[in-house]
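Okay, here's the structure, questions in a sec.
As you look at this complex, bear in mind that one protein chain is not there, while each of the others sits in place.
Up next is chain A:
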């Protein structure tokens, strides 16, 4: 590939190769504070390539390749090359990660203990993680929680936070402009803007934390909260995991230990202030 970039995010190393310079330049800018993979050896490789040779220049369209691919994935326009790279990195994790039980969740940490937030797309887990990271919490990740079956601890995976649609303005109102990537409009997920984790989150990203609370946030409802039974947490988290089945009994053991030892709450919230207040209340009562 003509252009290359490598980066370590938490315990995982990536190499991204691209037919074009532009997505690599954006990655270099946004991931400038991140280290390189240990010993220079990446765990996963992502390739951004032209569907046909002439499509490098003529209506350039980016195909996502790598160690693991989704054959039916549609190409993206070059203007969304950064999104293609991020999707490619997520895809390698979702399909290839075997060391950790992968849960679709955002994670923040305070005083060495981790708060995990999971839910359907649009529930607000990325937005909440970004907002909490602006209020003294350490951002451990907005997309994947990495549960270590050996230790029961959560490892950080603080890649760029993918903010969508209205949450972009919500976070932009509180964070400096130089923490944001380009505005990507008309993507398959609507308008997306990447938010760079703060220096502390990056500097401490190899430090795991003990899970202390699991939250299921739902945006768009009147404030409400309820306990969630371990069996419901178990079912929801198997559905929120991309590699539960692949991990076999290691996944079963890790997940049953998590749901029987960590309390879980569902919170509904109509706005940011209510969300933050409910998170803090649930954290205090854990």
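Everything that follows uses one rule, which is that a contact is a pair of C-beta atoms (placed from the backbone, for glycine too) under 8 Å apart; a residue touches a chain by one contact, two chains touch by 3 or more; residues count from 1.
Convention: contacts and distances are computed from a predicted model.
Taking the options "1,2-phenylacetyl-CoA epoxidase subunit A", "Lactate utilization protein", "HPr-rel-A system PqqD family peptide chaperone" or "Amino acid ABC transporter substrate-binding protein" in turn, only "HPr-rel-A system PqqD family peptide chaperone" matches the UniProt protein name of the chain that is not displayed. Looking at A:191, A:218 or A:238, the residue that reaches the missing chain in the full complex is A:238. Here one chain is not drawn; of A:41, A:169 or A:229, the residue touching it is A:229. If you put the hidden chain back, the residue from A:111, A:150 or A:249 that touches it is A:249.
One chain of the complex is left out; on chain A, the residues touching it are 229-231, 234-235, 238, 245, 248-249, 252-253, 256, 259-260.
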